[in-house]
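Only a single protein chain was left out; the remaining protein chains are all shown in position.
Up next is chain A:
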Amino acid sequence: MNVETLTRPDNTAEKKTQEVVFPFPEEAAQEKLSVEDVPVIMEIKNIDKSYSGSSKVLKDISFDIRKGEVLSIIGPSGAGKSTLLRIINRMIEPNSGVIRFQDKDTLNMKGKALRHMRTDIGMIFQHYNLVDRLSVFENVLHGRLGYKSSLQGIFSMYSEAEKEKAVEIISELGISEQIYSRCDELSGGQKQRVGIARALIQDPKIILCDEPIASLDPNSSRIIMEYLRRISREKDITIIVNLHQLDVAKQYSDRIIGLNDGSIVFNDVPEAITAESINHIYGSNLEELIVE
């Protein structure tokens, strides 16, 4: 049964969900990105990471990130997915390696340059990481802080253009009714959309998503994944997403990176994934996995 799910073409399920959520542009969905045509925006080379004393979390990680692609990182718990994601925007420092982003070496950046690099990379989280006691509007505008001086930020001096952009993004994500609501009044799916809005208003080149649907019900999960793919197609923003669900990764990504014990064991289009490669990534046979 599981093997069937694996080999089945996902088109039917895909079309159904599109109708429900929003009119997804048909040609954009069908468009196959030929890898060579798309420019590389970030090169990651030979990244090693170990936390003090313990064994290596990441071993010699190298891969390219291309413009506008949806890149899923899958692997068992503890494989280093979260660490890898946070190394990309330097929330965690690697021990060695090189990251080139927009022709600059990000690992040498300090202070202002580092902050500037981070404004180009949005991030959303499993637990949304919103300021619960503030409104949706304020939380979304937090995405602009990186562009402001400390004082401007502290006194919430956002420009009219920024506020208009916030309203626009909030409406696009279908949460305009909640714009005045405090974030602790929202459902999980709504909170994650606020998270996406906060990332989008940064005007990023890349959005990092750390287990974005791990705390959501299946319907909210689908909506969030649809939004993420739509963002990559319409705005040409690269989406890098850590996932636990193999099927979701296969359905929504342009490329999948499989991580096991700190090493990349798979890096290819979803169609190329086989029972054997899954065995490599998860270290167990397909029949033993729940792939729903």
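Throughout what follows, contacts are C-beta pairs under 8 Å (C-beta built on N, C-alpha and C of every residue); 3 or more make two chains touch, one makes a residue touch a chain; residues count from 1.
Methods note: contacts and distances are computed from a predicted model.
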> The chain that is not shown, which UniProt protein name from "ABC transporter permease subunit", "Sarcosine oxidase subunit gamma family protein", "Dehydrogenase" or "4Fe-4S dicluster domain-containing protein" does it carry?
Replying inline: "ABC transporter permease subunit"
> Of A:G97, A:G146 or A:G188, which one is in contact with the hidden chain?
Replying inline: A:G146
>> From the list A:I41, A:L130, A:I196 or A:I278, pick the residue that touches the absent chain.
In response: A:L130
>> Given that one chain is not shown, which residue among A:K49, A:K81, A:R118 or A:K205 touches it?
In response: A:R118
> Which chain A residues would touch the chain omitted from the figure, given the whole complex?
Replying inline: 89, 91, 114-119, 121-123, 125, 127-134, 142-150, 153-154, 195, 198, 202, 208
